[in-house]
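Apart from one protein chain that is not included, each protein chain of the complex appears where it belongs.
Letters A, B and C mark the chains in the order given here, with residues in each chain numbered from 1 onward.
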Amino acid sequence: MMKDVQSEKDQRRVALKYVGVDEIRWPLQLRDKQRGVQHTVAKVRLAVDLPQDTRGTHMSRFVECLQELEYLELGQEERVLDLLKEHLQAESAMMRLEFPYFLQKAAPVSGKVAPMDIDCVFTAEKRDKFSLKVRADIPIQTLCPCSKEISERGAHNQRAVARMEVLAGEMVWLEELAEMADRAASSPVYSLLKRPDEKFVTEHAYDNPRFVEDAVRELALMLDRDRRIKAYRVRVESIESIHNHNAFAVVERDWQ
Amino acid sequence: MMKDVQSEKDQRRVALKYVGVDEIRWPLQLRDKQRGVQHTVAKVRLAVDLPQDTRGTHMSRFVECLQELEYLELGQEERVLDLLKEHLQAESAMMRLEFPYFLQKAAPVSGKVAPMDIDCVFTAEKRDKFSLKVRADIPIQTLCPCSKEISERGAHNQRAVARMEVLAGEMVWLEELAEMADRAASSPVYSLLKRPDEKFVTEHAYDNPRFVEDAVRELALMLDRDRRIKAYRVRVESIESIHNHNAFAVVERDWQ
Amino acid sequence: MMKDVQSEKDQRRVALKYVGVDEIRWPLQLRDKQRGVQHTVAKVRLAVDLPQDTRGTHMSRFVECLQELEYLELGQEERVLDLLKEHLQAESAMMRLEFPYFLQKAAPVSGKVAPMDIDCVFTAEKRDKFSLKVRADIPIQTLCPCSKEISERGAHNQRAVARMEVLAGEMVWLEELAEMADRAASSPVYSLLKRPDEKFVTEHAYDNPRFVEDAVRELALMLDRDRRIKAYRVRVESIESIHNHNAFAVVERDWQ
Partner (left out) sequence: MMKDVQSEKDQRRVALKYVGVDEIRWPLQLRDKQRGVQHTVAKVRLAVDLPQDTRGTHMSRFVECLQELEYLELGQEERVLDLLKEHLQAESAMMRLEFPYFLQKAAPVSGKVAPMDIDCVFTAEKRDKFSLKVRADIPIQTLCPCSKEISERGAHNQRAVARMEVLAGEMVWLEELAEMADRAASSPVYSLLKRPDEKFVTEHAYDNPRFVEDAVRELALMLDRDRRIKAYRVRVESIESIHNHNAFAVVERDWQ
């Protein structure tokens, strides 16, 4: 029989916070507010803690836990963590899923619908209590209030990313976070715009100039009003159209 | 004495186009049109061909060739290729250098100067004849002519990248390529703009709307007029401020 | 009625090779040799040519063409190109899809099956004739023949990537390309290995030392024997475990 090197006693008396696998990709299925089921692909990190007297973890069991589920699905985070704790005989477990998610977005005038991708990260941890942090990167448009004010015509604008990170007591849809970001922006962005839509978006952005500072403050106010949100961190970063660098602002409440 | 496995005879009768090292970073020094010497860091690829009857190349010699130079310097490309051919007993050699380069750019009204980075790639090859391809990614601003025309106020604009690839018969400064891209744009971009500059840039872009199609055509005309340029490929890609995807256009002449 | 700026006459007499959209992500469905249907997410580039007398293309139509299909599916490439040519009134069209694909791979001793991801790029073009280039990045293991030969024990080995690009006259499954890469390697790599598998893989790699030069030559021989393959380019790059840089080799036949 083969020796189990990982199970050797370790004398160094150093407990490890995390041991596990990273950068593993796996098909992911999730519920979609608008259409039922959505298929995507996640980059996955799985880890457990390691007590000070054990030399190593059994890395193959992480992948076996993924295999045991018929498919990886959002909403099952706690079940995965319980599986990891059980199969790896650990006190605590964590899972991080990074994946693109598609919103179905309707253009503002023509109403034409097309999918638009956002980048999401779900980070779940469980020792005794289960916690889930959700991060969504929502692309938006910002139009500079200063540029508009001081110029006789036009105003510089650009794509920006609203990175919303929340710890919630109850289910919050990704669509809800995206709608907040859209309201905080000079304008939402879309995958499909016909000319009447482009006219609307251009004028709407011009009529709603927003610094990154404005956008994060609007988001803070919205998140403060939402009883489900226990803690948050919001970062808006503009891909400045007049510079080769970005502008950003961050606001957070009870975030760690 | 240790066996030289690489020098074994190979019976498979397959000659290789390239064998070498990649993703090696090395300090790089180069001449700067405005200030003399500039220090940067390059990601380097070095390769030679391998005849069908030899099993392998000697990878450590590539790094020894880099070491033999006091420092890696732009303008020495042919000397490096000759060193590689000699030390690795090869018929042909190639070197690819990818590095950030700093232009010194003055703001249009205040005249304040600050460095702005561009990404560059130099690809040199030599069998009998030496050739050098230069690629520079110049950040610019594009303002949409359609959005301006159809909207009562404002116009969407965004950062774009003009990727210019040229094969030249004589020395072409990176600063010259950057100036062409700036002229083809709705506006150049800068690292440091005070309010009078921002007003100028905003209005200048509004007065010079350019599709990506316009920008590549302007660049084609400029490159066609430059006798030093033997072949080119130009690609302008706009980070659309109204979409979460980009628009691009490509034009090329005698490019391969 | 709104003015159609894009349809203006252009006087610059510069025809464009490509105009279109890039970095757009879209759900992708494809046939899977082992299990029927597989869902993934693609980064998409779509373009057409633009004649010298037209100012611009209609960017929104690219997205409308994607929307017109019920879903984006591999095998439909020519149909998408025909749609693009028709809707954008173009002479030629191209589509590039970049996506992760999952192989179902069984461990060599335990037989345990788990998905392993490979990165793929499909590039389709059509003017009069349709062509499709397939690129697959297959992770493999390489064990250094020189290190094994000169050392009394052990041999350095590492993960490597076999980038296979082929132009085929008939359908070639991604699974077939992956199997070729596995045969050219010191050992295949897997997502799930139990201890007897790990023993097998370790000894198998030690018994089959391969330089990157060996691996590309083995692949060239296999592709030369396959009548479906009209042209190819193969590049194997080892993430050297004894260096902070990589070693690579390239072989190609009739590739452009």
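By our rule, a residue touches a chain if its C-beta (ideal position, glycine included) is under 8 Å from a C-beta of that chain, and two chains touch if they have at least 3 such contacts.
These figures come from a predicted structure and were not determined experimentally.
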One chain isn't shown here. Among A:175, A:213 or A:226, which residue touches it?
A:213
Which of C:97, C:205 or C:223 contacts the chain that the document leaves out
C:205
For the chain left off this view, which of A:23, A:128 or A:170 is in contact with it?
A:23
Sites on chain B contacted by the missing partner chain, in the whole complex
2, 24-27, 38-41, 60, 63-64, 66-67, 100, 102, 112-115, 117, 191-196, 199
In the complete complex, the non-displayed chain touches which residues of chain A?
2-3, 5-6, 10, 12, 14-25, 47, 50, 55-57, 59, 145-146, 149-150, 211-214, 216-218, 220-221, 237, 244-252, 256
Absent-chain interface residues of chain C come out as 116-117, 139, 141, 143, 146-147, 150-159, 187, 189-191, 193, 195, 198-199, 201-203, 205-207, 239-245
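Everything that follows uses one rule, which is that only the chains that are shown with their structure count from here on.
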Mean-CA-position distance for chain B and chain A (Å):
34
Where chain A touches two or more other chains at once, by residue number
117, 191, 193, 195, 199
